[in-house]
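Before I ask anything, here is the structure I am working with.
A single protein chain has been omitted; all remaining protein chains appear in their positions.
For reference, chains read A and B in written order, and residue numbers begin at 1 within each chain.
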Amino acid sequence: MSLLEITGLSLAIDGTPILQDVSLSINAGQIVAVTGESGSGKSMTALGVMGLLPDRTTTSGKVLLDGKDLLSLSEADMCRLRGNAIGMVFQEPMTALNPVQTIGDQVAETILIHGAMGRKDAYARAAEMLTRVGLPPDRFPLSRYPHELSGGQRQRVVIAMAIALRPRLLIADEPTTALDVTTQAQILELLRDLARDFDMGLLMITHDLAVVADMADHIVVMRLGEVVEQGPTMALLTNMQHEYTKMLFAASSHEVDLPYKSSTDVLLSVTDVRRSYVLPRTRLFGATGRFEALKGVSFDIKRGERVGLVGESGCGKSTLTRAILGLDAVQSGSITLSSAPVFAGNAPNLAVRRKMQVVFQDPFGSFNPRHKVERLITEPFHLLDVPPTGAMRQALIDETLLAVGLEPSDAQKYIHQFSGGQRQRIAIARALIIQPELIVFDEAVSALDVSVRAQILDLLAELSNKYGLTYLFISHDLSVVRTITDRVLVMQSGEIVEQGRTPEVFARPRHPYTQQLLKAAPVLPDLSHLHMMTDQKDLST
Amino acid sequence: MNRNLIIGGTLSLIAVMAALVSFVWTPFDHASMNIPEKLQTPNLVNWFGTDHFGRDMFSMIMVGARTSIAVAFVAVGIGMGLGIPLGLWAAARKGAWIDELIMRANDLIFAFPSLVIAILITAIFGAGAVNAIIAIGIFNIPVFARVVRGAAMPLWEREFILAARVAGKNAARISVEHILPNVMNLLIVQATIQFSLGILAEAALSYVGLGAQPPTPSWGRMLADAQTLVSIAPHMALIPGFAIIITVLGLNLMGDGLRDHLNPRLRVART
Partner (left out) sequence: MLRYTLKRLLSLMISLAVASVLIFFVIEVAPGDPASFMLGINAQPDTVAALRAELGLDVSKWQRYVAWVQGMLVGDFGTSYTYRTPVAQMVSDRLWVSLPLTLYALALSTFIAFPAGMYAAARRGRAGDVTVMGATQLGVAIPNFWFAMMLVLVFAINLRWFSAGGFAGWDKGLGAGVWSLTLPAIALALPQAAILARVMRSALLDVLNEDYMRTARAKGLTRAQTIWRHGLRNALIPVLTIIGLQFSFLLAGSIIIEQVFYLPGLGRLVFQAISARDLIVVESVVMLLVFAVIVVNFAVDLAYAAVDPRLRART
C-alpha cells in the first residue's frame, strides 16, 4: 500500500474550482515531483494534504495517509498529524520563521507541541536535527535568531522543524525557488538524502523542470487544476504523451535564434568602478565596517553586442546596474556611454541617459497602476529635448506597441488589464520608444512562467535582429543567459571573475567560481540523448 | 458603496448641513436670552430645550457646528499643507540629514500634545478659536508627514519609480507625479480621522476655556456651562454631547468606509 494515496481530489474556494480530480500516490522513500506553471494548482494540492486550505474551501475525493482519510479527520486529529506524521517546507525562507523566536525554540516547538519528549530531550533532539541539516550548534547555537542567518540557512532551520519528529511524509513547496543556485543544489541534496535516510516520502512542488528531472522518481504534470500527465521520471521524459508536457519541456530548454555579431566600436565603458557602504557598528565603540559592493569593476560593451551578467544575490549586480543607469553615484572609477560620463559631477547626465533604458523584473511593480499604457510607455519622452507631439507621437506609440506584439488599441488600457507576459512586453515598449543605444534587462524574464518566458526571449531576439539592439542582460538564470547573449560576465563578491564569449565560458569555464556555478545549476537532460540511451537498453534486453 | 460609507457620510452630512443652514436660518437667535424660559427640556417650541439663560439649544447646536467644523477643517488644512510636503521630502531623501531632521522635529512635536500647545499659546496670546486652530493644526503636521513618509518610502523602491528616474525625472517631479497620487487614498482616510479628532480637540479646548470665546457658541463651551447644572438639567449636557458623538462617529465611519472602498481597487490594480 502507498504511503500517500490521493484519489479524485477536487476542491473549490467559494465555489470557484481550484482542483479537479487529482490523483497521485507516493511510497515511503520515494520522491514525487508535482510541476506546472502558475495557476496549475500544485501548491493547493500540497496544502490540501496538510489540511491547511483557506476557509470556505470545499473538498471531495480521498487523501489517504497509511490508509487513513485525512479529509474526514477532525481539526484536532489533523493537528496531531501535522509536524508529526507529515512535515512541510515552504518557499520563502526569509519569512517562514518567527522573527522574535530563537531557532532552537522553533525547532524544539515541533517536538514539544506533540508531547513527544521532555523539555531537555526536545532541545537535545533539536540540536541533533539542526546538526543533521548542516547547522551544528557549535557554529549555529540554538539561541540564534532567524535574522542572523542567511536564506539558505533559514531554509535548513525550516527543514529541521519539519523533520524533527521524523515524519513519514515531507511536503516541500518550491523549497529552493527563492535561493541562489549553489544554495539550491545543497538544499536539494539535503532533501534527497533525508528522504533516503529516513525512508520518508517526499512530495516536491516545483515549477523548475530541471530540478524535477534531476530529483524525482515520479513526475506529475499539472495544468489549471488538473493532472495532465504523470509517470516514472525516465518513462515520462522519454515518452511524453500530452501536448502540454511537451510544450513545457520544450519551453524550458528554449533556444532563440540570435546570430553572433562582432563589433569593435565601444559603447559602454566601465572602468575600475568602486562602491562601498558603511556597515552599522557591531560593537559600541568599534570602528564602522565597510561593505565593498563593487571592488574595481571594469568591462566594455561594444555597439550591437548582447552581454550577460550572472552572479548570485549580494554579488553586486544590483549596485552595478544602478550605477550604470545613473541612479546612484559611484565612489571611484568611471562609467561612460559613447565616451560621455553617465554621472557629470554630482547630477546624472541627461544627455547620456536618453541613450539608455531599462526593463525590470517585476511585471507587476514596474508600472504606476494609475496611468494608461500610452502615458506609461511615453514616460521616457521626458528625456528628449523636443518630445514628439501629435501624429508623430501617435505613430511612435502604435509602432512600438506593434513591435512588441501588442495592439495600438492597448494604449488606452490600464496596466491591470494585462497578464504578466503582456506587461513585460509593455516594459520593453517603454524601453524601446526613444530608441536608446543601450538597454539594461534587469532579471527581466525571471518572474515569468516558462512558456511566457520563451515567448519574451523570442521577442527579444526578434527585436535584436531587427533593430540591432545593444543590451546588458542581468540574470541569475544561467540557461537564459546562455541563449540570449553573445558574451557573458561572471560576478562574485563585487568583482568580475570571468568574462568571455558565452558558448566558450559555458563550455570551458576557467574560474573556479564559474565552474561551481555551472555545476550547481540544474540542467534538463538532453532528451534526444535520453531517447538513444533507452533505445539501446531496449535493444540489449 | 458600503454600509459604513453611507451611514458615516449621512451623519457627517447632517453636521455640515446644520453648520451651513445656520448662516441663513436658525429657529431662534442663538444668542438671545430669555430668562423666563430657561432650562426648558426639549419640546415643540425649543426642539432641544433651552439653557440656563433661556437660549434655544437647537440654534446653539447649529451655530456651534460651524465653530467645530471650521476649526477642525482649517486645522486639517494646516496639517496637510505642511505635513504632506515635509513627508514627501523626507521620503525622497530617505536617510539623509533632512529626513532625519524632519522626523526628529516630528517626534518633538509629538511630545507636545495639542492641549499643551494650546496652553502655551493661550498663556501668550490669550484664548480664542484661532489659537485652537493653530494648536490642533501644529499637532496635525507630524501626523500627515509620518503617514506620507511611511507610505512613500516603499514606493520609492518600486520599479515604476526607478523607471521614472531612468526617464530622467527629478525627485520633486516624481513625488508629485507618481508618489502623491499613490498615497492619496491613504491621505483621504487620514484626513477624515484627523478631522474627527479635530472636532474632539476643539470641544475639549473650548470646554476648558482655551477655545472659542463667548459669544461664539461652541459645543465644548455648552458642555462647560452644563457641568454645574447636570443634575437638574441633564439635557444641557446630553444634547451637545450627542452632537459631538454623532459628528465624530459619522466622520470615523466615513473614514473606515472610504478605506474599504478605496483599498480593494488598489489591490486589484496590483495583482
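As a working rule, a contact is a pair of C-beta atoms (placed from the backbone, for glycine too) under 8 Å apart; a residue touches a chain by one contact, two chains touch by 3 or more.
Since this is a predicted model, take the numbers as computed values, not measurements.
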item	value
Contacts of the hidden chain among displayed chains	A, B
Which residue of B:57, B:74, B:203 or B:258 touches the chain not shown here	B:203
Contact with the hidden chain (one of A:15, A:99, A:259 or A:390)	A:99
Touch with the omitted chain, as defined above, among B:6, B:20, B:116 or B:172	B:116
Absent chain, residues of chain A that touch it	50, 52, 75-76, 79-84, 87-88, 90, 92, 95-101, 109-110, 113-114, 145, 147-148, 158, 161-162, 280-281, 283-284
Where the missing chain touches chain B, by residue	104, 107-108, 110-116, 119-120, 122-124, 196, 200, 203-204, 207-209, 220, 223, 226-227, 230-231, 234, 237, 240-241, 244-245, 248-249, 252-253, 256
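Note that only the chains that are shown with their structure count from here on.
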item	value
Of chain B, residues touching chain A in the complex	158-160, 162-169, 178, 181-182, 266, 268-271
Residue numbers on chain A that touch chain B, as the complex places them	325-327, 348, 350, 353-354, 356-358, 360-362, 364-370, 379-380, 382-383, 414-416, 427, 430
